[in-house]
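For chain A:
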Amino acid sequence: MAAIQYEAPTTVEDAVGLLSKAKGTARVLAGGTDLLVQMRTGRVEPSLIVDIKKIPQIRKIKSEKGGFRVGAAVAGAEMSEHAAVCKAWPGIVEAFDLIGSTQIQGRASMGGNLCNASPAADSVPALVAAGATATVAGPKGTREVPVEKIPAGPGKTSLAKGEFVVDIVLPARKAGTGDAYLRFIPRTEMDIAVVGVGICLTLDKSGTCTAARVAVGAVAPTVLLVEDAAKALIGTKLDDAAMAALDKAVQAACKPIDDKRGTIAYRTKVSGVLARRAAAIAAERAKG
Partner candidate 1 sequence: MSKYHVTTSINGEEVEFLCEAQQTLLDVLRDELELTGSKEGCSSGDCGACSVMVDDRLVCSCLVLATEAEGAKVETIEGMADGDQLHPLQQKFLEHAALQCGICTPGILIAAKALLEKHPDPSEEETRYWLAGNLCRCTGYDKIIRAVLDTAAEMRG
Partner candidate 2 sequence: MARVVLPTSVARQFAAATEFEVAAANVRAMLEALDTQHPGLRREIEDTMALAIDGEIYQDYMLEPLQPESEVFVVPKIGGG
């Protein structure tokens, strides 16, 4: 039985060093709400666990250029308690807050939710819709990448050996912009999203949509940024016809699977429903 090594470095450099030199499987531990379950069920058998929570900046939210730099291990509950983030990006905070129970909220991190690379991760569509980026540290230094580039497929990321996500940058929210995230689950809590839709849109003074991003989760191997859905909204006043076009565009983009959580037909249909409902909420927020 191979022993597992546990390390809790205090700097990004040390963490990169440990991950780079690891033999066998190395796993980054942030909130641990996915990793520990995967270890317990034998889906992951790491030889090295690098707990990044002792790195100071990784547990902090910093205001920056009108936006925020959110450490990769900031827990959901900490986000929900941050008034400025809640005000700027309510959709992202709600999406994060939907992940699991109060107990899970005490631990689960946005970095973990992103890097676990589940197609159904709740925070990811909201981050993608908001145009968030991730700071990746690695042996060659750091790089900024759009969050949608991190997951590469179910359980797979684009991160190279030795790399990990240090923080996520939420951009400054432009005037007249609102975001929202809605997901569907069979119960009211504790389920994995059957479908999730994140929408960020900007309205001008007349109420016409001038920009939009629509991201859909759990309907493809990775979160989809649906450009046709955005086009359906831009230039409209989000009237019934625009909403119907949005619904149709989102459904057209879906490539879901049948599984224990939902059918192809169900996911497809409900993605359109949620898109309409999320767009309405985002629009209300955009109007302030």
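Candidate entries met the following condition: all candidates are chains of the complex that A comes from, given by their letters.
To be clear about the criterion, a residue touches a chain if its C-beta (ideal position, glycine included) is under 8 Å from a C-beta of that chain, and two chains touch if they have at least 3 such contacts; residues count from 1.
Quantities reported herein were computed from a predicted structural model and do not represent experimental measurements.
When you check 1 or 2 against chain A in this complex, the one that touches it is 1. The touching residues of chain A, when paired with candidate 1 in their complex, are 1, 3-6, 8, 29, 31-33, 36-37, 39-41, 49, 51, 53, 75, 77, 100-104, 106-107, 188-190.
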